[in-house]
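Heads up, the thing below is written out as structure tokens.
Excluded from the complex is one protein chain; the other protein chains are retained at their positions.
Up next, chain A:
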């Protein structure tokens, strides 16, 4: 439930920011959207199992699912690199943020 509400709030903020004109705000929107989707991936693995996913330490029915965590890690790296690239774009052509670009 907490996760669902958090995802909803994040997506709400992300959509609001992405509809703004300035590129920096759009980028912040994308960061929030990225977090929302990462949380979605985490919740897809089931949040009721919290123990370490190590064989021999825990039973399989309490061990958390490691696959979504690997997904999220990959997605974070990709989103991070694109965010940096977009920030570069925002910094290099800063004049057209407030004008109507044709």
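We take it that a residue touches a chain if its C-beta (ideal position, glycine included) is under 8 Å from a C-beta of that chain, and two chains touch if they have at least 3 such contacts; residues count from 1.
By our rule, contacts and distances are computed from a predicted model.
Trainee: UniProt names the one chain left off this complex as which of "Putative hemin import ATP-binding protein HrtA", "ATP phosphoribosyltransferase", "Amino acid ABC transporter permease" or "Monovalent cation/H+ antiporter subunit D family protein"?
Mentor: From the listed options "Putative hemin import ATP-binding protein HrtA", "ATP phosphoribosyltransferase", "Amino acid ABC transporter permease" or "Monovalent cation/H+ antiporter subunit D family protein", the omitted chain resolves to "Monovalent cation/H+ antiporter subunit D family protein".
Trainee: Tell me where the left-out chain touches chain A, residue by residue.
Mentor: For chain A, the residues touching the absent chain are 18, 23, 26, 30, 33-34, 37, 40-41, 43-45, 67-68, 71, 74-75, 78-79, 81-82, 85-86, 89, 92-93, 96, 101.
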